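Of the protein chains in this complex, all but one are displayed in their positions.
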Amino acid sequence: MKTAEEILAAIKTALPEAKVELVQNPSVSGQHSLVVAPEDGLAVAVFLRDDSELALDFCSNATGVDWLDKETTEKVKATEVVDGEEKVIEKTVKHIQPGYLESVYHLYSMRQKHGPVIFRMRTANRTDQVELPSMTPVWRSCEFQEREIFDLFGIVFKGHPDLRRILMWDEFEDHPMRRDYVDPDDYEYEPTPHDEVLKRAQEHQAQQNEAKQAAEVTQ
Amino acid sequence: MNFQALTLPEKLDQLFVFVQHWIMGFFPAHWQPLVGALVGVVGIVASFPAIFALTTVLERKGLGRMQNRLGPNRVGPLGIFQPVADGIKSLTKEDIVPVSADGVVHFLAPVVLVVAIFLGYASLPIGRNMVLVNIDAGLLFFFAVGASTELSIFMAGWSSRNKYSLLGAMRAVAQMISYEVPLLMSAIVAVMMTGSLSTVKIVEAQSGFTGIFPHWYVFTPWGFAGFVLFVIAALAETNRTPFDLPEGESELVAGYFTEYSGFKFALFFLGEYLGMMSIAGFGITLFLGGWGAPFSFLNFIPSWAWFFLKLLAALCFFIWLRGTLPRLRQDQLMNFAWKFMLPMTLLNLMVAAAWRFLGDSATGAWLRWVLCAGVLLLAYVGLGRVLMRKQRLGARSYRYAE
Amino acid sequence: MIFGLSIAFWITALFTVAGALAAALLKNLVHCALSLTVTFAGLAILFLQLDAQFAGFAQMLVYIGAVAILVVFAILLTRGAGAPEYRIYTSSWLAGIAIAAAVFALLAWSVITSLPAGAGSAAPDVTVLSIGQALMSTYVLPLEIVAVVLTVALIGAVIVAMHDKGDAKTHEQKGGAQ
Amino acid sequence: MSTAAFKSYRPPVIEPSNEGELLEVAMGPHHPSTHGVFRMDVALDGEIVIKLKPVFGYLHRNHEKIAEKASYLASMPYTDRLDYFCSMTNNWAYAIAVEKLAGIEVPERAQYIRVITAELTRIQNHASAIGFLLQEMGASGTPLMYAFREREKILDIFEELSGSRMMCNYMRFGGCRVELPKDWLEKVAAIVDGLPRFIDEIEALLTGNEILMARTQGVGVLKPDLAVNAGITGPMLRATGVNYDIRKVDRYGIYDRFEFRVPLGDHGDIYDRYMVRVLEMRESVGILRQALKDVPAGPIVDPKQKVRGFRPKPGEAYGRIEGPKGELGFYLISDGSGNPYRYRVRPPSLINLTVLEDMCIGQNVADVVLTFGSVDIVLGEVDR
């Protein structure tokens, strides 16, 4: 089994234009991953699958990860002219690292019996540019898993043959696995001591009733 | 015949006949045939559903035992009143008719089914002198009436307006029509040998004994083959495992009676079991000597008891099969009917004819035995092999990776 | 006895005619077919009343067991089970009446000419056995010819209905992505 | 960047015959043969399947979200409920993933117990899978009842060990939860001794049965290359002839210490799936015999492991095992807090369903039910 670095080198030699980076995994598991630019995703995937030495013919796991916008504060020393004097002032600068959605593929080789090679792609942001190339044409096993990512995370896979919701119902609107997903408050009421839920449900019900009444009035 | 003049076993044997005559005696002469028929009908209508009730318990308990379970045992001692409970339940259950169903046909279907099946019992000899109508063409009557059950099944499936029902009904009808041919053909050998379509005559033809062994048709090569083929075709005719695809719950929910509930469902259930019993009864009549005793020294037991014992045994066999076998697929079922059953029954006809013409002289008897058995066995093995090989079926060996 | 005929006959006849009428007048084709079955059953019973057991049972076996089923299958396979809008009274009713009258006349003529001399004389005792013997001796050639014709028809039907094997070919779509 | 043509797998396309229209049947969600709430939208041409779309999610409870809101330990009982037939192996897979993430060592004794429980789980799962398959075939539940009879013994053993028959919640990060009860190993040995007889019984009842052969041989065929590409794992993959058993490949736990073989089929049809399961049960009995012989003494859980306040260092790990139904994997991302940042289950049941359409197209409806049954899924895991 090649190390992640060697695989990266192999990709670089085979596909010189491909933008691939290595992301180290600080955990003891030592499963480092390759981050591939979405536009090169398909080519790299095909290479990984069809290369005779790597032969990563088995995509075991495909999943999404949601990384929220990260706010980092940094203390910056700057010299500023204050009252005609040059002073060194410490300022905290806020950086907002835009969040992104990520699709992660765990690749193994059934022929060579090695793995995993972790293959990731990242969207530009979490809101409107959420398209990634689908790996389903390369590995059929991604078919349902990508549908699931689409359903639960909202990543739109281009080239997926049948991109529909899979676990949630078709009319469902949000993507529940996103980190900032808020539970709806229209639970069916079951009188448990979950008073919070009860309160929210009752409020919701009241709102609904009001809306209904308002609708009736307007009619 | 004078009842008093008979010996005790004979009295027992003719008990029901004399009861019938005794009741008839109360009525003026020109009413007597009608009353006699009515008494007979009442007897059949009372006894076979009772056996049906018994069979349901037996089936559930037997299946339970085969599956290491107890089966129903809560209603009454050993659960024997389970059918009563089931009956009350199905009577009190809401009778649901789908909105889009064709009400009249939906209602008529179970009724027609049960009536047609009951009609079949008319020519079934359940004991010495115990047949409702002894007609020349008794067997033909049975098959004619049996054929009309298909229509009620179609009615049920079609009127329910349900895809599963319709599919189930189509399957059932196709299956019953296909298997009617081998059923008839396998029964014909017995007719050929007896030279009569009369069920009574067929039984009488088998009533002799050699030593202690009876002259049942099943103990001849053609009879045995005919019997096996008849049983298979009967299983298919009555939609029993392994031919129970019309109601194959894993695909079709409940087949043609998916949309039936309450008492109509119970009627279907009843019809199914009555059909099973009547066909088993005819199988017994044709090949197992009807009401004849299996050994000459057991002749003292009344003939009707023998009939019912054999019927019970046949039902147990049906249950046993149900507990063991998975079901076939529609196309395999059809293939089996046309590619295996039909050639085998045709061959069996020829074998039976040969048997008849080879005669039963001392040397001929031995020769025809070997010849007929050999031909049938050869055909069975050959045809079976060919069919299995053609579908590439067979035992397999498996390899291992270390 | 009414007009020298038994009550049973009248009941059966009533059912037979009612079935026939229903078969002609009902809107739903499946209902028509089912009504036709009632007619068939009535006819079979009429045969039995005449002590023609074989004919009666054969009527039941063939017409109820097979023809009726064939009819309903044909209806289902060709038109679906819905109740299409048909007008019962069509413009060609004149022709219909003419044909019906012709058929009736033909039947009546054959019945009248074949009546035995003395009405009510005992019917000849026709048992299944005698029919069988007649079929196997006197009429063996016609029987065989009919059998051959029917077999040919059967085989022909199978060939016509045989699935064109080329249709159900599976196309495995492989390679050449997007 | 454009890519050259590469091999891609899609379900076969059948041209419907021109006679009549297609019949669309929704098999499920309430259908006797769907193992729970599962729907197959089937388009039929006569009785031939032209199109089949599996629809699920009826049992969806967002297990992953629940786990991301709960502590690492609190997810352990939820893993029981994924594939409720195999809670022990589910526990193990999760434990392996966490152990990889945090670098926890598992004591020897716990390893042996894990193997024993996992192999018992495999046997009972395969037995019931065969039972359900035959149920689908209309065998009045007899094989299922025999399977349940044996399964009951195994579940009793599990109850003695963990307190619960099905929801064992037995494994912990770095070992197992409780010490073995007295005489437990002897009881297991007694049960294991009885198992070959049970497998013989099932085989006598089924393997040679002509009807079973007719129903299963050549039906629901899966080609090995498609199986690999579609990520099929477990007995279904090995029935196609691909030699891939994670017990052999990853040698997780202590599977490298046991002698066992991996049965492979050559046809990839339902019969092969059935036989591979039967043969795997036999191999599992072999593993159990070896494992039971030398269970060492010692601690059952890494004594350094805390019950509360488990906070692995940031990072991620993917741990997988050969579950009875296929590769069961857990993918965890830790951000250093007490609950996982990302928790993902790789459900073998769901992914094995990918090829259901491929296997069913062109077949009879009756075979759809069988093919579906031979995949051996549990909806609790498919829907999560």
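Letters are used for the chains, namely A, B, C and D, taken in the order the chains are written, and counting of residues starts over at 1 for each.
In the analysis below, a residue touches a chain if its C-beta (ideal position, glycine included) is under 8 Å from a C-beta of that chain, and two chains touch if they have at least 3 such contacts.
Throughout what follows, contacts and distances are computed from a predicted model.
Entry comment: the absent subunit's protein name, as recorded by UniProt, is "4Fe-4S dicluster domain-containing protein", drawn from "ABC transporter ATP-binding protein", "4Fe-4S dicluster domain-containing protein", "Succinate dehydrogenase" or "Multisubunit sodium/proton antiporter, MrpC subunit". Between the chain not shown and the residues B:8, B:29, B:99 or B:395, the one that touches is B:395.
Only one of the listed residues, D:41, D:108, D:201 or D:266, touches the absent chain: D:201. Considering B:152, B:220, B:285 or B:324, the position touching the chain not shown turns out to be B:324 (whole complex).
Considering the whole complex, the residue from D:130, D:171, D:213 or D:246 that touches the absent chain is D:213. Interface residues of chain D facing the missing partner chain: 66, 70-71, 73-78, 80-81, 142, 146, 149, 152, 156, 159-164, 167, 169, 177-182, 201, 204-213, 299-301, 303, 307-308. Residues 62, 65-70, 73, 320-321, 323-325, 380-381, 384-385, 388, 394-395 are the ones on chain B that touch the missing chain.
Assume only the chains that are shown with their structure count from here on.
Taking the mean of all protein C-alpha atoms as the reference point, the chain centroid lying nearest to it belongs to D.
Seen from the Cα centre of chain A, the chain whose own Cα centre is farthest off is C. If you average the CA atoms of chain B and of chain D, the two centres end up 44 Å from each other. Centre-to-centre, using mean CA coordinates, chain A is 71 Å away from chain C. Separation between the centroids of chain A and chain B, computed from CA atoms only, is 65 Å.
Residues of chain D in contact with two or more other chains: 3, 6, 8-10. Taken residue by residue, chain C touches two or more other chains at 177, whereas all remaining positions touch fewer. Chain B makes touch with chain C in their complex at residues 102, 105, 135-137, 140-141, 143-148, 150-151, 154-155, 158, 161, 166, 170, 173, 177, 180, 196-197. Remark: chain D residues 23, 25, 31-33, 47, 134-142, 145-146, 149, 205, 207-215, 217-218, 243, 245, 248, 261-267, 271-272, 275-276, 279, 364-369, 373 touch chain B in the complex.
Across the complex, chain A is touched by residues 1, 3-4, 6, 8-10, 56-57, 60, 62, 64-65, 100-103, 226, 228-233, 242, 244, 249, 312-320, 327, 329, 331, 333-334, 341-342, 344, 346, 350-351, 353-355, 383-384 of chain D.
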